[in-house]
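Below: one structure, written as structure tokens.
Complex shown without one protein chain; remaining protein chains in place.
On to chain A.
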Amino acid sequence: MAAVFSPRANVIVTVVMLGAVGVVVGVCLWWFTWPRSDYVRHVGWAIQQPVPFSHQHHVAGLGIDCRFCHSSVERSAQASLPPTFTCMTCHSQIWTNAALLAEVRDSLSENRPIVWARVTDVPDYVYFNHSIHVSKGVGCESCHGDVARMPLTYKAKTLTMQFCLDCHRDPGPNLRPLANIYDTNWHPDPATPPPAELMRAYHIGGRNLTECAICHR
């Protein structure tokens, strides 16, 4: 009786089995990494907004501080987006006829808030709080990038759990003096206190910041 399988079958079976394992591993990897990739999270894409607001113009150009518009960032979980009233502090008098600002004027006259599109968003099962970071020496730049030089706002970093944990494991090197929190293009200079000293000054280090309940509560 002739052999049912030719010797070649051994090779085919091996290849098919390895292929199958490869596909399973590949699909798992893809399933895990793809949703967290910069591409899917739209990192670096300028977001379409009702008014083409430019941080570069207002912050780097005119020198307005972040808190002028994101005024609750020091005090609450949310940084908050500026209401129409805040824009009108200046635009009631300057650039009053600009077509670019028609939406802001309509918003004022119709008493209807401007609906800004979200740029940064973490899932709802994550608890985040701005005030603690701002008062413990974490600059806006650490999470939002160099906002002051963005003509249109885009997401600069993928805010994955890995990203948060990388800092929470050892915040020291990412801390800065309180005077530089709002400077989004800051670099440590020789006069900057060393990380260990900053950690002490901000009283950080007494507890485990990687505890799940810190961010998932």
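Following the convention adopted for this analysis, a contact is a pair of C-beta atoms (placed from the backbone, for glycine too) under 8 Å apart; a residue touches a chain by one contact, two chains touch by 3 or more; residues count from 1.
In the analysis below, contacts and distances are computed from a predicted model.
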{"item": "Identity of the absent chain, which is to be given by its UniProt protein name, from \"Cytochrome c\", \"Carbohydrate ABC transporter permease\", \"Mycofactocin\" or \"3-methyl-2-oxobutanoate dehydrogenase subunit VorB\"", "value": "\"Cytochrome c\""}
{"item": "Of A:T89, A:S135, A:N185 or A:T210, the one touching the omitted chain in the full complex", "value": "A:T89"}
{"item": "Options A:V40, A:A102 or A:V115, residue touching the unrepresented chain", "value": "A:V115"}
{"item": "On chain A, residues whose C-beta touches the chain left out of the figure", "value": "62-65, 67-68, 71-72, 75-76, 78, 80-81, 83, 85-86, 88-90, 92-94, 113, 115, 118, 123-125"}
